[in-house]
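Shown here: the complex without one of its protein chains, the others still in place.
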Amino acid sequence: MSRHRIPGRGRVDAGRPVQFTFDGRSYDGLQGDTLASALLSHGVHLMGRSFKYHRPRGPVTAGSEEPNALVGTSRGPGRTEPNTRATVQELRHGLVAESQNRWPTLSFDAGAVNDALSPLFSAGFYYKTFMWPRNFWDKVYEPVIRRAAGLGRAPTEEDPDIYASRYAHTDVLVVGAGPSGIAAALAAARAGASVTLADEGTEIGGSLLSDPGVEIDGSPAWDWLEDRAAELRDLGVTLLTRTTAIGYYHQNFLGLVERLTDHLDEIPHGAPRERMWRLRAARVVLAQGALERPLVFDGNDRPGVMLAGAAQTYLNRYGVAVGERAVVVTSHDSAYYAAFDLADAGIAVPAIIDTRAEIRPDLASEARLRAIEVLSGHTVTATSGRLCVASVTANPVTGGEVGEGRQLRCDCLLVSGGWTPSLHLFSHTKASLSWDAEAGTFLPDRSLEDLHLAGAGRGLWGYAASLSDGAEAGAAAAHALGHAAQATGLLVARDRIGTGITHGQLPTHRAPSRVRAFVDYQNDVTAKDIKLAVSEGMRSIEHVKRYTTTGMATDQGKLSNLNALAIAADALGTTPPQVGLTTFRPPYTPTTFATFAGYHRGAAFEVTRRTPIDGWAEENGAVWEPVGQWRRARHFPQGDEDMDAAVDRECRAVRAGVGIFDASTLGKIDVTGPDAATFMNRMYTNAWTKLAPGRCRYGLLLGEDGYVRDDGVVGRMAEDRFHVTTTTGGAARVLTMMEDYLQTEWPDLDVWLTSTTEHWAVVALNGPRARDVLAPLVEGLDISGEAFPMMSVAECTVAGFPARLFRLSFTGELGYEINVPARHGRALWEALMAAGADHGITPYGTEAMHVLRAEKGFIIVGQDTDGTVTPEDLGLGWTIGKTKEDFVGMRSLSRPDLVARGRKQFVGLLTADGAVRLEEGAQIVDDPDQPLPMRMIGHVTSSYNSAALGRSIALAVVENGRERMGETVHIPMPEGNVEATIAPGVFYDPDGGRAKL
Amino acid sequence: MGATHVPMVEDLPPRHRLSLRVREGGRGAVGAALGLDLPERVGERARGGGREALCLGPDEWLIEAEEADAAALARALGGVDVSHAAVDISDREVGFRVSGPGTLALLAMGCPRDVARIAPGRGARTIFHGASVVIRREAEEEVRIDIWRSVAPHVRALMETGLKELRAGL
Partner (left out) sequence: MLLIHCPYCDETLPEMEFAYAGEAHVARPVDPSRTTDEEWRDHLFVRSNTRGPHAERWRHVHGCARFFNAVRDTVTDRVLATYPAGSPRPDLPGKDTP
């Protein structure tokens, strides 16, 4: 048994020792311990070094609000975590924990020199000290500061754990399973509501786990808890322990993080480490309790100085004495109970220093019974001790004067500055708070959410009050949902009621420059820093916070905010509400990034859409490129080809023989109904009325602002049916836009839109031999040049599969696009590959497709256009139906700035040196020698090496480009200026004869 | 979370699927041609003669039938003289079934809607792991899911992760 463990106390299992290491040294703890309680059971208070000054620190709390005892934990490769709160981490076999922010060792830390230099690091020191010389910031100051100041190190290996996510729906969510939360859950569940009860702790009970002496309805607290846990189970209440409600969002939507495996000795196969519950509740009961507030005095951060309630928890819940000689300093009655419990457990408690002049008589007599001296009306002005507190100096305060001090020897100092209701989640709802001057704290006011608050979380104190308040909240929640509900009262014996007062900084007679009274332990902010911020002009707590960093650490100021506020208000001579309270934001406690990501990491990071031919491409060495959510084969390298070589070969094959291409990702929309042509006329620039069934047309879609949004070939399948194709990336957007107009502007039109993108697999055959490959496989259609000319569409059978066959060309060669139901896509592809073997059929990818179309000057919307390009800019004015009275975007084409001279026009660019390939996105200027900033007249939109031309080609938009054919422009690049000539955009087969074979 | 319940996930064979669109005035006529009383409210289903209709929107029904019924369906709809659209989407989606205890838990990993509130016998279009899906609740712990073909591998992979999680019992 370790030295500070008290046999027979606590909820730990004395029969189940657990081995762990801290800073390489082996320790044993007990099942049920936290890392902090286990270390404390060995008398280890020193658990870390502070952020800025590297001061030795130990735990001040026994919960998730802990600012000091942050350690690194690990359980094997990739499973390391920095800044684990030792007060929350449950002990497990083989747990490896290490202190942080120290070198070489925790007890001797070279960085502690910062503490001696502390005058250099006062509030706002970043802003003041490192102003000059300016370039020192990146090179010297920041790296040095980053190395010296900090918490743990981020892990470098990939996290092998799974992080889960689950949506949940409940009638009533109760946050916090302390006495008021349990009472609320019971009242709601007994009334028939479905109830979820969540608590960040390992078991239900909250403060009752630290107060076993209380009796409820005649049962000792812990027996009562056991019975209630069974009743909650029987009532079907979903009990989520080790689950922190981290955020409260709109309409009772809460995020809760459940920790599933960190406490387990072994991780079950497939088990997630944590789970994010995204929970929607009809009613929420917030029963989060209150957090004990530290007192601010010189030396209040030494290891061994801890909150009185924490010491009581370590004693009663873990059976650990946090010291052998405890002095208490308090402004609240609650610390007396902690003192009594410690004294009753055999720990020496020589004195209670109370800042109040009047002591409740019953507490005073209880103290007398235990021979505890009560120093009423006293302050604390100093502590001593290097790595652990050794004494405290108590001074009487009379008439505002601090008298002569008296040094009291101790090895732990228990502090209580009152209690702060936990209003974090309540505040997430944009709720208002009200200032309670008497209690010196904020209380909940109004929220728009359907919520109830109960217990200490709304400022109540004592078990009887919390239990009945919880029951009433639970009943009210159930009642609001239509259940007949009752709040049953409970009899509480040996209740622990109390009141207190609050302070900013405790009075002291010492020179302010010599006082190190910490407000924010984690960010090393002292009372002096806050007063300095005020004296330097900060008036709002939001400014004080940013200037001093108080409340900005990972604990979000759970312990420090109200003390900082009180000190700032004192310095400003005003009240705390005048200075304001900073906004609490989710998450309530630090949350792993992986839990937010959930399942969406690695290959599942986002959707990867695959075509029906994806498998073939994968088996045949495709190099992929993401296009929208799709993955598409970019090229099919053979042997040791690089991309350029593969693309050149694929392009040559299409130009000379036949290439095969997976075009399945093209968006497809079926437009059906008697008003189909009318609808198409209104949506697209083109005229559709006279397009005969069986024919296709290139369609251009504008936004209402007149800019090109999408394009694609549209086939008329019947009088009342069009097969519209869109760009790959535009499919969903175009359908949405069409639906928008149809539903909201022209609901009278009898036409319906259906996405058929995924119904069809599409294989494109391109090249002079395309017909030779295809013809033998086609049944039910004559595809000769005369019978099935360019821009035809028909239904037929290809390779035995029902097909919609298009004759069109995006490459400038004889081309077909064969649509078959998706399930046949791969079989069609393989049939065409077999049929084309003798013709040298060559699969090509998106890169070759891009080159081939660029040689023909065909645009790719989104690459050659950027949302500010009109049909006229592109030279596509011919697509506009000349007699049309209206279509989407038509009116905008006569907007003044769309008809003004000087618009950028789509042209070709040929570099002076054909071996030089321009960079896509590069800016174009007229005179490369002009002074900076240069006037940019356009940019390169597409650039490739053209195998057909034996040189590079580019497409660009250039001011008045079409009038400037043959003129020279310049593209300044980091490596030097590139000269290019403006050329027509069609580089290959300008007459278009090849596609009409 | 108690006992370990792991549902079964199985791919379903292809079915003939039509997206049927018709205004309220033509609903009766088109339904009669199909031999179905096309339900009026979103989420409701009607069955008969091996055919099934699920109302997905105020003028939209998903018609399902045996593949062998495709030609007969087309003939039946060809004879209707009210304006409508019937588009073959048989290959747009793939279907699978999740059944057995744990079904709703598996769905809750990716579906923000409370699937428990889709009564057995009803259906809905909703979102699952970021993808649009059609869910039909066949029984307390049995659903069929139709999902666009290209995203099915992504969603199935996530469901496999979910099954592992359910097997682990945590």
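Just so it is clear, A and B label the chains in written order, and each chain counts residues from 1 on its own.
Here is the rule we use: a contact is a pair of C-beta atoms (placed from the backbone, for glycine too) under 8 Å apart; a residue touches a chain by one contact, two chains touch by 3 or more.
Quick caveat: nothing in here was measured; it's all calculated off a predicted structure.
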| item | value |
| --- | --- |
| From A:Leu387, A:Met890, A:Leu949 or A:Leu997, residue that would touch the chain that is not displayed | A:Met890 |
| Hidden-chain contact residue, picked from the options B:Pro39, B:Pro112 or B:Pro153 | B:Pro112 |
| Residue among A:Pro361, A:Pro747, A:Gly921 or A:Gly950 touching the omitted chain | A:Pro747 |
| Contact set of chain B toward the excluded chain (per top definition) | 41-43, 56-58, 60, 112-113, 124-127, 132 |
| On chain A, residues whose C-beta touches the chain left out of the figure | 249-251, 253, 278, 280, 430, 432, 446, 448, 704-705, 736, 739-740, 743-745, 747, 885-886, 890-892, 895-896 |
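Basically, only the chains that are shown with their structure count from here on.
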| item | value |
| --- | --- |
| Chain centre separation in whole Å, for chain B relative to chain A (CA means) | 32 |
| Chain A to chain B touching residues, read off their complex | 162, 164-169, 260-261, 268-272, 278, 280, 599, 603-604, 606-612, 629-630, 670, 672-674, 750-752, 754-760, 821-823 |
| Residues of chain B that touch chain A when the two form their complex | 14, 19, 21, 23, 59, 83-93, 105, 108-114, 116-117, 129-131, 148-151, 153-154, 157-158, 161-162, 164-165, 167-170 |
